[in-house]
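Down below is the structure, laid out as structure tokens.
Heads up, one of the protein chains got dropped from this complex, but the rest are sitting where they should.
Here is chain A:
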Amino acid sequence: MAVHTSQSVAKAAGDDVARGRSRGTGKSAPPSKLRRALSVHWYAWTMVAPVVLVIGVIIGYPLVRGIWLSLTDADERNVARSIGVNKMPATYEFVGLDNYADALTGNQFLGTLGWTLVWTVSCVTITFCLGMALANILNRRIAGRSAYRMALILPWAIPGFVSVFAWRFLYNENNGLLNKILGGAGIDGIPWLNDPAWAKFSVIAVNVWLGVPFMMVALLGGLQSIPSEQYEAAEMDGATAWQRFRHVTLPGLRPVSTTVVLLSTIWTFNMFPVIFLLTRGGPGEATQILVTQAYKFSFEISPRDFAQSSTWGVLILVLLMLFAMVYRRVLRTQGDNW
């Protein structure tokens, strides 16, 4: 048996060499298929290689490393460091899925997730409704239309951190403009960022303010692509303004709105700067969303808990992937071609 096998291997090897010399006469085996694919597409592969390499380095490596860290107990004190004369080797250990079990059974992750969902849903809903209303208003021929459009795009044009800091000044309880105006009208100042409920309202308001321009521009584009014949035909049939909006505008906007809602959801879910710069997740941890909390683990507490931070990061990724899959499936069942 053993002899037989070795003989056949030797034979096969010999065959291979022979086939190699007399190219094209042998029967098409898998390796030659690959070879053919390479010989046909080598140019494409070469062109793609740098991109694949760069993506692998800047996305693949951190992702794999993040997943690996989430399976260990790595923190600031046990990772490898070499500073000048001090050299310390890594001493963290593999702990399996312990971090995930801790995160999913403790109430910190679930509590933060709850507020993150409230934050995402309310921001996206309000932004979408406001964007839709403004887009419809600006789609008509009104005087100074382009001036309005410019003004409404302004929040988008200002760097995010600049506008968030401006809002932080406005919100200041004792010296902020908002409370000065209220005080002028004889109303008591509102603890915008100092009361947990008001702080939640305040961060949502700022994010809506930042998000409306994008919604508006995207939906305005969608509105302009709806053929005017459809409106004319609807009007001929005696449709009211509401019916025209309901049965012509909304279906016409569908391809645009599904995309912007998906994008906006993902962006809002991970909207780091607004929360971090406005409240740092406070007061207490009232406005802490998943990404800001993950940042806190990794950069603000000491010793920095890299393992827990990566765990939260991976969980955020999984949640968003699940959302995107469900969203796609729902759209597909409704007949959208995704």
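The definition used in the following text is that a residue touches a chain if its C-beta (ideal position, glycine included) is under 8 Å from a C-beta of that chain, and two chains touch if they have at least 3 such contacts; residues count from 1.
Following the convention adopted for this analysis, contacts and distances are computed from a predicted model.
Asks: Can you tell which of "Phosphate-specific transport system accessory protein PhoU", "Extracellular solute-binding protein", "ATP synthase subunit c" or "GGDEF domain-containing protein" UniProt lists for the chain that's not drawn?
Replies: Checked against "Phosphate-specific transport system accessory protein PhoU", "Extracellular solute-binding protein", "ATP synthase subunit c" or "GGDEF domain-containing protein": the hidden chain maps to "Extracellular solute-binding protein".
Asks: Write down which of A:D98, A:E173 or A:E235 is the residue touching the left-out chain.
Replies: Answer from the full complex: A:E173 touches the omitted chain.
Asks: Touching the left-out chain: which of A:I190, A:A286, A:L317 or A:L331?
Replies: The missing chain is touched by A:A286.
Asks: In the full complex, which bits of chain A touch the chain not displayed? Write them out.
Replies: Those residues of chain A that touch the unshown chain are 76-77, 81-86, 88, 168, 172-175, 193-196, 199, 279-280, 282-286, 299-304.
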